[in-house]
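A short write-up of the structure that comes next.
A single protein chain has been omitted from the complex, and every remaining protein chain is retained in its original position.
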Amino acid sequence: MTESRERHVPASLVWGLGMFAVLVAIAIMAPVFLSDAANTLSSESRAEPSATHWFGTDDLGRDIIARTLVAARLTMLMSLGATLLSVVLGVLIGGMVWVGPRWLRETTLRIVDSTVAFPALVLALVIAAILGPSASSAVIAIGVAGIPSFARITSNMVAPVMGRDFMSTSRLLGVPPWQLFARHLLPNIGGPLLVLIASSFALSLLEISSLSFVGLGVQSPDYDWGRLLNEGLPAIYSQPLQVLAPSFMLIFAGVAAMLTGDGLAQRFDPWGTQPAAHRSPNRVIARNGNQTASLVEVKCLRVTAANGTELVRGIDLDIASGEILGLVGESGSGKSMTAMALAQLSPDSVTTEADVMRIGDIDVLSFRNRARLAREIGLVYQDPGTTFNPALRMGTQVTEVARVHMGLSRRKARQVLVDGLRDMRMRNPESVMQQHPFQLSGGMLQRAIIAASLVTEPRLIIADEPTTALDVTVQADVLRQFKKINEDNGTAILFISHDIAVVQALCDRVLVMKNGEVIERLTGDELSKGKVSHQYTRELLAATPKFDVALDRRSSKGGGA
Amino acid sequence: MSQPRPNSKAPTRRIRGWRDFFRSPWGGFAVRRVGGLILSISFLIILTFAIVPLIPGDPAIAILGPGATAESIALMREKLNLDTPLVQQFGTYLQGLSSFDLGTSFHYQTPVLSTIFTKLPYTATIAFGSIAVVLVVAIPLGMAVGVLTRGGRRPVIGTAFGAIAGFLASFPAYVAATILILVFAIWLKVLPPGGSAGPTTFVLPIAALALGPTFAVARVVRQETYGVLQQDFVRTARGHRISNSRLYIRHALPNLMASTLTLTGLILSGLLGGAIIIETVFSLPGLGLEVVQAIIYRDFPVIRGIVLTIGLIAIFINLLIDVVLGLIDPRTLGASSHD
Partner (left out) sequence: MAGRTAPILAVKNLTVTLGHGIQTARVLHDVSLSVDAGMTLGIVGESGSGKSTIAKTLVGLHRPDAGLMVFDGINLGGASRRERASVRRRIQLIPQDPYSSLDPHLTIGQTLAEAIDPIRARVSRHKAEIDAALAAVALDPSVASKYPFEFSGGQRQRIAIARALIVRPDVIIADEVTSALDVSTQAEILSLLRDLKHGLNLTVIFISHNLAVVNQICEEVVVILHGEVVEHGRVRDVFSNPQRDYTRRLIESVPGGRQFSLVSREDSQDVIKSAVERET
C-alpha cells in the first residue's frame, strides 16, 4: 500500500539536496572568481597557511583552496555527463524490457544480471583501456559502467507497478503502450527515480575522481578533485593540506549522496515513517487480589497507540475454565489488540494498562516467568503465512517451547510433536517437520501451530482470527479441532473473529466490540437465536449473509468428487 | 499470488534420478546458477577480447604511438593477430585461454600469467581481508544497534549511529586511505605508509578499504533488524517466551541475513573496485597498480589478463553469497523469474 500520501520530506533528503546545491553553486561561481589564484604560478612554493593563502600553496605556488574550488566545475560536469549516460540508457533498458515480449525481458535481464556482478570499476577500466586515459574516456567509462545497475534498479521498480491491477485494467480498457508508460508507469516510479539519480550523480563523481586519482582520468594541465589528490600525494609529508582539501570535497560529495539515498529510503519505505513509540512500561494501577472462579480476569484494559489514539478503551472480560469466549467485531474494533495485550505480545509501539489482568494465578502485567507463561497460554495467530519464521524448518519452530520450557530433548520433543501433528490428522508429520513453512499450505500451517500450542497442555488458548485466511472446508475442520480440544482437555479458548457466523457456531459466550469498547455481551445461544439488543449487533447480524439452504438428505449418494 | 509453484513441494520426496534433482530447489538453483555462471564468464571473455578490436583507429598505431615505424606497426599487428578476421582472432584468444596462455606482456616481455601470479596475493589479501573485517564488524554492530533501537526506543542512539555511520560510510576508499596515511603513518608514525614489507603494511590498506563498506553494511543490517523485529513470526517466537538472545540469534539473524547478504554482495564487488584504486595510494604491488600502469603503457595482454582475473574473483564472490543465502534461507533458491 504505497500511497502518494503527503508524507513529510525527511530531514536527510533536505540536507542531501542542500549539499548538492552548495556544490552546484561552487561549480558555477568558483571558476569565475578564483581562476587567477588557482592557475597563477608564484614563487611561494608549498607555503604554510597564511592570510592570503588559507590552506597554503602547492609546489608551484598556486593557492590550494582556489584550485580545489575551481576544480568543482570540471568534476561536476564530468559527473553530470556520466550520470546522464547511465540514467538515460539504464532507464530506457530497464523500462522498455517491460513493454516488450517476455523472452526479450528474460534475456535482457539475465545479461544485465550477469554484468551487475562485476565491479563497475572493472568495466570502467576496460573502457579506459580502449579509449586511452583522458577526461572524456573517464566519463564514458563511468557512465557505461553504471548502465547495468541502473537498468536493474529501474526494472525492479517497474516490476511491482506492472503487477498492480490498475495496469492490467488500463491495458484492457485499450490504453496504448506509450500512454501506459507516461501516464501510469513513470509517475509511479518517478519519485524514487529522481532521488536515485541524485545519489548516482554523487557516486559517479567519486568514481570519476578515483580514475583521475590513479592517472586514468583528467590529464594535466586540467584538474579535478581526483587529479588534485593525485598531485598532492607526493607532497603528503610537507604539505598535507594539499590532499586534505580535495579529500574534504570528496567526502562532502559522498555525504550528500548518502543523505540523499537515505532520504529516498525513508521517503518511500513504510518502516522509515513509523512514529517512535513513547515508551512507558505496562502499568498496574490497582491490585485486586480476590481470586474468583474465572480463569481469566481482565478489568479496565486500555491500549493506547503511540500517537495517543485509544485502541482499547477500558474493557472488562472474564473467561471461566473450559469456556470458549468469542470476541467479535469489524476491523479496527480493538479485538486483536485486546487478545495480544492479554498474551503480553503487544507491539512495541502501543502502551497497555489495566486495573487487573490475570490468567489463573498469574498477574500478566508483572509476571516475568517465561516458562510458565509459555506453558499456560497457547497461541494461534491470524495469518499462517507470516506466523512462521520463513528461514527455519517447521520442526525447529514447533518443538521450541517443548525443548526450551519443558526440558525435552530434541528427539523427545520431536516425537511429541509428530504425535501432536498426527492427532491434528496431518499426513506425514515426519516429513512436515523437515519442511520450511513456504512449502506448506495455510491449513497445514494452522494445524501445525495449533498442535504446537497444545504440547504444554495450556489452560488457555488465545486464537486471533485463526480461520480467516483459510478455505471454508479447512476452516470447518479447524473449528472442529478447537471444539474437540475444548471438550477433551477442558481448555479455555479466547476466540477472536470478524465473522459472526463462525463465532456463534463455536463460542459459549460472545462479546461484541466496536471502537475499542465492548458494546454487548451475549451467550452463543442468544446470538444464534438473534436475541440481541444493541443496534450495532443487529446491523452486524443483518449484514452477514445467511446460508439457510436445506440439504435434501436423499440426494447425492452416488456422485463422487 | 496465485502463481503455481509445482516444484516447491519437491524436497519431501526422495530424489530419484536427474529429473527430480532438477525439480528440487537445490537442483533448480544449480541449473540456474550454472547458467548464470556460464553467461557471466562468457560476458567476461567477450569483454576482455573486445578491448583490442574496439580501440578506435588502428590498434597497433594506438599502442605504439604516432611516431612508430611501419615495420614495428606490422610486427605489432602480427602480435595482436590483427590481420586475421575477427572470428579467427576470437578463436585464437579462446584457444589461448583454454591452455591458460594469456600471452606475453608488451612491457615486460614476460608471460602475463606469471605477472598475475606474483601480483595476485597482494590484491587478494587486502580484498578478502577487508571483506572479512566488514562481515565480522558490521553484522554484530548493526544488529546490536537495531535491537537497542527497536520500535523507536533509545532515539539518541539511533540518531547518533545514523549520523556517524552515515558519515563514515560515505568515505571513498582512496580518500580514507589518504587520510589514514596522514594520521597513522605521518603524524602518529605507528604504521608504515606503504610498500610491501611484512604484515603491518596490510593494516592500513585493509582498514581504508573496509571503513566505508563496514558502516554501509552495518546500516543495512540495522535497518533490516528493525524491520525483521516487527514481523509476525517474531511475535510468534516471543509467544514461545524464549530468551532474548535466542530470539535475536535463532529467529531474527537468519532472516536479516538474506536481505543483508544480497546488498552486501553489491557492496563487496564495489570493494573489489576500491582495492584496485588504493594500491596506488600505498604503492602496493598488486593487480590494481599493475592494471593502471598497463593501461597507461597500453599493455593489452596484461590488461586482459588482470580484468579476467578480477572478474573471476567477482563472479566467485557472488556465487559464494548465493550459496550461503540458499543455506540460510531456502526461499532464495526459487526462480527469480522476471514478472
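The chains carry the letters A and B, assigned in the order they are written, with residues numbered from 1 in each.
Criterion: a contact is a pair of C-beta atoms (placed from the backbone, for glycine too) under 8 Å apart; a residue touches a chain by one contact, two chains touch by 3 or more.
Note that the structure is a prediction, hence the values are computed from the model and not measured.
Student: Among A:Arg183, A:Arg410 or A:Lys531, which one is in touch with the chain left out?
Tutor: Answer from the full complex: A:Arg183 touches the omitted chain.
Student: At which residues does chain A meet the chain that is not included here?
Tutor: 1-5, 102, 164-166, 168-170, 172-176, 179, 183-184, 187-188, 330-331, 425-427, 440-444, 471-477, 479-480, 483-484, 498-502, 504-506, 539-540, 542-552, 555-556, 559-561
Going forward, only the chains that are shown with their structure count from here on.
Student: Would you mind writing out the residues of chain A in touch with chain B in their complex?
Tutor: 12, 97, 102, 105-106, 109-111, 113-123, 125-126, 128-133, 149, 155, 159, 162-163, 206, 209-210, 213-216, 229, 233, 236-237, 240, 243-244, 247, 250-251, 254-255, 257-259, 262, 265, 271, 274-277, 279, 306, 340, 343, 345, 347-349, 370-371, 373-374, 377, 379, 381, 383, 386-392, 397, 400-401, 404-405, 428, 431, 434-436, 438-439, 449
Student: Quick one: which bits of chain B touch chain A in the complex? Just the residue numbers, please.
Tutor: Chain B reaches chain A through residues 8-9, 11-12, 36, 39-40, 43-44, 47-48, 51, 54-56, 62, 150-153, 155, 162, 166-167, 169-172, 174-175, 178-179, 181-182, 186, 223, 226-227, 230-233, 235-243, 246, 250-251, 254-255, 257-258, 266, 269-274, 276-277, 280-281, 291-292, 294-296, 298, 300, 303, 307, 310-311, 314-315, 318, 328-331, 337-339.
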